[in-house]
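For this depiction, one protein chain was excluded, whereas all remaining protein chains were kept in their positions.
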Amino acid sequence: MSQSKGTVVLAYSGGLDTSCILVWLKEQGYEVIAYLANVGQEEDFEAAQKKAHALGAKKVFIEDLRKEFVEEFIWPGVQANAIYEDRYLLGTSLARPCIARGQVKIAKQEGAQFVSHGATGKGNDQIRFELTCYALYPDVKIISPWRLPEFFNRFLGRNDLMEYAKNHGIPVPVTPKSPWSMDANLMHISYESGILENPKVIIHDIEILQICVPVKVTNIHDKTTCDSALELFLYLNKIGGKHGVGRIDIIENRFIGMKSRGIYETPGGTILFHAHMDIETFTMDKEVRKIKQSLSLKFSEQLYNGFWDSPECEFVRHCINKSQEYVQGKVQLSVYKGNVYILGRESPSSLYNRDLVSMNVQGDYDPCDAGGFIKINAVRLREHHRLQSKKDCKA
Amino acid sequence: MSQSKGTVVLAYSGGLDTSCILVWLKEQGYEVIAYLANVGQEEDFEAAQKKAHALGAKKVFIEDLRKEFVEEFIWPGVQANAIYEDRYLLGTSLARPCIARGQVKIAKQEGAQFVSHGATGKGNDQIRFELTCYALYPDVKIISPWRLPEFFNRFLGRNDLMEYAKNHGIPVPVTPKSPWSMDANLMHISYESGILENPKVIIHDIEILQICVPVKVTNIHDKTTCDSALELFLYLNKIGGKHGVGRIDIIENRFIGMKSRGIYETPGGTILFHAHMDIETFTMDKEVRKIKQSLSLKFSEQLYNGFWDSPECEFVRHCINKSQEYVQGKVQLSVYKGNVYILGRESPSSLYNRDLVSMNVQGDYDPCDAGGFIKINAVRLREHHRLQSKKDCKA
Amino acid sequence: MSQSKGTVVLAYSGGLDTSCILVWLKEQGYEVIAYLANVGQEEDFEAAQKKAHALGAKKVFIEDLRKEFVEEFIWPGVQANAIYEDRYLLGTSLARPCIARGQVKIAKQEGAQFVSHGATGKGNDQIRFELTCYALYPDVKIISPWRLPEFFNRFLGRNDLMEYAKNHGIPVPVTPKSPWSMDANLMHISYESGILENPKVIIHDIEILQICVPVKVTNIHDKTTCDSALELFLYLNKIGGKHGVGRIDIIENRFIGMKSRGIYETPGGTILFHAHMDIETFTMDKEVRKIKQSLSLKFSEQLYNGFWDSPECEFVRHCINKSQEYVQGKVQLSVYKGNVYILGRESPSSLYNRDLVSMNVQGDYDPCDAGGFIKINAVRLREHHRLQSKKDCKA
Partner (left out) sequence: MSQSKGTVVLAYSGGLDTSCILVWLKEQGYEVIAYLANVGQEEDFEAAQKKAHALGAKKVFIEDLRKEFVEEFIWPGVQANAIYEDRYLLGTSLARPCIARGQVKIAKQEGAQFVSHGATGKGNDQIRFELTCYALYPDVKIISPWRLPEFFNRFLGRNDLMEYAKNHGIPVPVTPKSPWSMDANLMHISYESGILENPKVIIHDIEILQICVPVKVTNIHDKTTCDSALELFLYLNKIGGKHGVGRIDIIENRFIGMKSRGIYETPGGTILFHAHMDIETFTMDKEVRKIKQSLSLKFSEQLYNGFWDSPECEFVRHCINKSQEYVQGKVQLSVYKGNVYILGRESPSSLYNRDLVSMNVQGDYDPCDAGGFIKINAVRLREHHRLQSKKDCKA
């Protein structure tokens, strides 16, 4: 038997992918330690532990991180009112550094030079995971199989993994693959990929409005159509009002410096707010959107404070108007019991590229590039760590 | 009969206040033109017109501004995703410049040097209204009765207005005054003042949780109490999950530059998000909050992109933590059919001052100051207008 | 003799204005305590003390605040790299809260309910002074003579003050008034008002270029004129290079996360940078400029990082271009020994209004308004103080 290339701590979930990676890493000559963090997902942890041992893991660590996840990650998120692009409460983003920190701790404790994970080469998680590792353990080597040609060229789809599993004694899941990928933790459950890669696919369907912002509203059920600004706004108010959409009770800060309380009902406005934001995110470049969003904050404040007719508000309106050049399309949504649910969207100027983002199709994208991207983003983090370590030594 | 002091265009609503103001202005020696804009509120415009004539208005203008309100004000708001302090969709703020613009048009057309309105000296509306007037008609004189000692010292409460109305043949409303003040337009209905000035008063009550963020959760109905971080988060997840709170279907921008689609369920996180934001706005200074909010945007992006363990995220977390020093208190809320409704709040470090903000109590506040405040804020707007006019003359 | 209206602590400088105010306050029925802080200005403090006593001050306090000014105000300014509108190092702004704090301390110690100062009703200092007073001593009453009609209508110019001084035994300065007003402290000397109110007046004149940005450059000495973009840029490079303008040696942060060192010589670019910034501040609304400046920061970063051809940089260039609509005019400047000195400027779209800003002419401006402006801005500060006091009581 050849000499070991070293020890890898693998972020192990018990599922098909990381089970195959575990065996594949051994095949490549590594010793593997499986690491499985409990951040609140539904999982048979005992079964996962047995399975990892059976597949040849040298050691298996299962850690309950739920308390530190809530106290050290979720609480700061709540304190910050952290929200991404106005809507997403960052459930997965919060869990990643918590898990990676645990994994690094084990790697150092066990003297392992390598860590590995099953995140794909197109997602955010690879970045969150690896930046944390580089920041806390700057000399670590990271094995990211889904970015290695010898791996991703061998496993082109789920069938290849199933085949490999059968040949290597890896238990194969009996239930069919769900139509999307889920990430569950204490904070949230997210669904991604699979059929969701088509942004038009409707997940829940209760009552449907078809909206072109802001030129036409169609009720898919009863075929009501409105196509003038006023008429469609009145119609949305009627629909929204019936369902109690957009009611808030808030404390707010007046321009003159006192706090007051208000209750607001904004049925049609709330529906349009969600529909517009959805089609905007669909069609507007990410960086343009960030700049536009900072202008919108200024616009909102100008508006609230009474400066509509001011040179600065004229200027900001001009800029925001420019940003809307390509914001067009159809949004399908459901108004139900006080909520507006976005169901699907389509647009001739969509910047969404299904092939590019798909986990099954390569698209015009080389997953190896993400490795360089991450390493360069980590240059600064490792320098910081170097300086901190120097200080800690002295102290 | 003495000579007229000039003509005033009064923003007239048909209600008790502006009816009294109409008569009072005449008493002071002005000729009064009543102006009533239709921005979608429920109103018997014909009756209001007759009433204004009966009270001695020289002319009455009733204008349907609904179309221009939607097209020229609401649409830009929707395009901007305009939102104030993350929650308020700015329904009243959008209507004010639209109405004031109409009123200024009439004032110029009729050669009136004065405009007047019934907004109080503590609110936002006086500012929005007057800034628009100064911006569009820099030489206008504004009569703001609720900031004039000869008016506000005479009419100390509703009873004084009722008395005055009876003595001057102004029809007195037969229904009792509603327990709050409402502003309705196409975009929204808002409720303010009155019993709402007590931020603890609960408006709707369906199922109630009592929350100390983040140390305790109590279900007011069944007395369930959770007081450890993990336990209370799990409980909120259970409650929120049962009611389908916090489910979104969005297109988002990945760090690596592609757009993807995700569906998220964040039940407990969404409840805490709303509860925390509510108590924060209640206890945090307005300007501190604005700075904290810009740090939160940075934090959210760092978090999303994987930079939790970075010098910048450490720095931002430290700053946000500092901002939370006085953020404490109880929030009552209801979780119902996918929604989180804030019902009331209280805190030992509240910056809410009921006397200060009350429309019935003067508090330590001199309404005359608001006039100077507005005039100074308008210095810049009038300069801008002066320059624009010079240009228009030449062109 | 009538009863005293109470005790006033007056910020006293020893000059004509505050000497007259001291006597005038006594005339109005107040007892006056003179307060004079040493923040590094050149002054005969002993003579000032004698003079105040001679004029009838009940007490005179002269305090050396230089050490606390440097340590508690200048240092934080340096740490913040604090700069206003890219150029002004905020010397006066730093001294005001330091002086006002000292004055409030004396007022509390002496049981005085009033404070007073000689700042005009058009400047920044009244605001800085009074906000500090309201923040530290919320119940204080402020007497601001230059905003009281009974004072400013009586003293319309320097001659009225001289007359009053003669009639009340106040020593009259023998030297003619300097052609501007100066504020000197440890941090800086500033010159304002007087002949400087004409922005075209040239203060120093060494070698002059006349610039229309960016269409023409004229050397006033030798009449050289360049009027094509390339030609004028080459000419400015020649002039700037000869004088060593625009040389820097800096550490900078590369996009890829490492720090590097660079030395740059940018002669013509530096001259244009200063000329353009000057004419822009002259012609652009303050709030538009703030928004434009935040866009410029983004533009600079995009540019530095290589994103010229990106949707976000196209968007930002469009917005900046819009902001330049009225930025036009002539700047006179001198290039001398490595420096670019702005000497004067003029523009058809200047927003500078000499009458409005003049300390001698009233313009279309009512100084009383500033009182309301300040009081409203202080609402929040006094609420904050109220809450803090409540906490301190309990602790």
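Think of it as A, B and C in the order they're written, each chain with its own count starting at 1.
The rule is short, and it goes like this: a residue touches a chain if its C-beta (ideal position, glycine included) is under 8 Å from a C-beta of that chain, and two chains touch if they have at least 3 such contacts.
This one's a predicted model, so the numbers in the text were calculated from it and none came from an experiment.
Per the touch definition above, the residue from B:Lys298, B:Lys337 or B:Arg354 contacting the chain not shown is B:Lys298. One of C:Glu27, C:Asp44, C:Glu71 or C:Asp227 touches the chain omitted from the figure, and that residue is C:Glu71.
Contact between chain B and the unshown chain involves residues 256-258, 285, 287-288, 290-292, 294-295, 298, 307, 310-312, 315-316, 318-319, 322-323, 376-380, 383. Taking the whole complex into account, chain A touches the unshown chain at residues 285-287, 326, 349-351, 353, 356, 364-366, 368-373, 375-377, 379-380, 382-384, 386-387, 391.
Throughout what follows, only the chains that are shown with their structure count from here on.
Most remote chain with respect to chain A, judged by CA-atom centres, is C.
Counting C-beta pairs in contact, the chain pair with the highest total is A-B.
Centroids built from CA atoms put chain C at 34 Å from chain B. Chain centres here are Cα means. That of chain A falls 34 Å from that of chain B. Note on chain placement: the centre of chain A and the centre of chain C lie 48 Å apart, centres being C-alpha means. Annotation for chain C: residues touching 2 or more other chains are 285, 287, 376-377, 379-380, 383.
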